[in-house]
Every structure is written in structure tokens, then in C-alpha cells.
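Just passing along the structure, written as C-alpha cells.
For this depiction, one protein chain was excluded, whereas all remaining protein chains were kept in their positions.
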Amino acid sequence: MVMLLPEMAGEIAPIIIAFLLGIFFGTQLSGTISRRTTLLIIGLGIIAAFLFEAPIFTWSLFGGYITEGFSFAAPFISATIGLFIGKIIRGGKN
Amino acid sequence: MIEITLQLLSFIAAAILVIVGLTGMLFLDNLIKKIISFTLLSDGVNLALVSLGYVEGGIASILTPGSSVVDFPYNAILIFGPGIVLTNIVIGVSTTAILVALTIVLYKRYGTLKASKVLKGERK
Partner (left out) sequence: MEMGELKGARGIVALVALVIIFAGVLFSFLQLNGNVARGISPEYNRLAYLEAPNNLASWVYDLRGFDTFIETGVIYVGAVVSVLALGRGIVKVKGPREEEPVPQTSFDFKPDTVPIILKYFGLPAIMLIVSYGLLIVTGAATSGGGGFQCGVIISSAYLLGMAIYGKSNPLNLGKKFLIGLGSIGWATYGLCGLPGYLATHYWQYNVGADLWSSYPGFPGAVPEILRTVFGDPFRLALVLKEGTFYSSAGIVPIINLGEAFNVIGALGLIFLVFAYGWSDRKEGET
């Protein structure tokens, strides 16, 4: 079996796709966000990332390779960061 | 004597949902209540399809680390029902959207939500 990408590609690809989609939807966001609100969103996102990954998928993200048995929904975080970046790039002010 | 299992109870609940939805669709006058009864009916059908796959002491159809390829096929639940229900939800949402849209149009034209008055054609 020929493999171009590493074994954990299935764990990395969702993070990249979520980041790109976050940028895509971030360009449609408008409104002003203060620095405190930004920190609030990222903090809540980290808490949510612990909540949203089912412990049953222990290999799902970093689980099989980096920290075993530890579930953390990294696509959520990358999507949130992507939203901010997209908003900075092309978001309107309101 | 039928053994009372979770599957039996959920089939009975599904039948009750279906009959409640049917009763509401037939005998309630308000169009919005008719739509709610329609969603109840489809929920009953969905519940019946999901409980079809119930296996006593079975495992979810998810391969966890350390599980066995040999044992998995004989313990996993039947996921045919949930698969069909996924489709059913899609169709249910689009039909509900169309029903609500048509109800709004009817309300704008007749000024009432009562099916009996709409059928008689009393314009506002």
C-alpha cells in the first residue's frame, strides 16, 4: 500500500479544513469585537473543545499519537481562530 | 407471554406517537396544530425505525481501540434504522418548511388559521 501522507493525516486534515472554513465564514462576519470579548471567546472555545470530543474516540485527535487517551476537539479551536482571521481580512464593521 | 424489554416499550411509544399525530392531523382545526401533529407522526415513525436496531447487550457500532474485528460483527447494533432516520429528518425538515410557508400564505390571504374557515373560502 502506497502512502503519500503520514498515518495521522486523518487527525490533521480536519484541523486544516476547519481552519480554512473558519476563514471562509469569518469573511462574512461583521461587527466590532473588543479585546476582552476575543479572550472570552477563545477561553470558552477551549472549554468547549474539551466537552465536545467524545472520550470513546481516544485516537480521534492527538489521542493515538501525542497524548494517549486524551480527547480534545482541536478543529473547534482552529475554526474559532479561523473566524477571527477571516474577520480581520475581510469582515465589515457595523 | 411477551417479555417486556426496552425495545417493546419503545415500539409502544412509537405507536402512541403515530396515533396521536394522526388524531391531531385529522381532528384539530388549527393549521399550526396540524403541522405539529405531522411532526409528531414522523417522530413516531423515526422512533420505530431507531428501535428496530436495538440489540440486548449490544455495543455501539464504533470501533474503539482494542476491540476485536472478530467479535465486532456479532455484537454491534443494527445501524440500518439510524441511517434511514438521518434521511427522514432531512425530508421532514423540508416538508415542514413548505407547510409553514403555505400556512403563512393562507394566513395572509384569509386572516385566519382555522382550516374549516379556509375550506369555506371566507376572504378577509
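When the chains are written out, they are named A and B in that same order, and each has its own residue count from 1.
The definition used in the following text is that a contact is a pair of C-beta atoms (placed from the backbone, for glycine too) under 8 Å apart; a residue touches a chain by one contact, two chains touch by 3 or more.
What you see is a predicted model, and the numbers here were worked out from it, not measured in a lab.
Engineer: Please output the residues of chain A touching the missing chain, sorted low to high.
Structural biologist: Here the touching residues of chain A are 1-5, 7-11, 13-15, 17-18, 21-22, 25, 28-31, 33, 37, 40-41, 44-45, 48, 52, 54, 57, 59-60, 64, 73, 75-76, 79-80, 83, 92, 94.
Engineer: Just checking the interface: what residues of chain B touch the absent partner chain?
Structural biologist: Counting only chain B, the missing chain is touched by 2-3, 5, 7-8, 11-12, 14-15, 18-19, 22-23, 26-29, 48, 52-55, 58, 61-70, 72-76, 78-80, 82-83, 86-87, 89-91, 93-95, 97-98, 100-102, 104-105, 108-109, 116.
Throughout what follows, only the chains that are shown with their structure count from here on.
Engineer: Per the centroid of Cα atoms for each chain, what is the distance between chain A and chain B, given in Å?
Structural biologist: Result: the chain centres lie 34 Å from each other.
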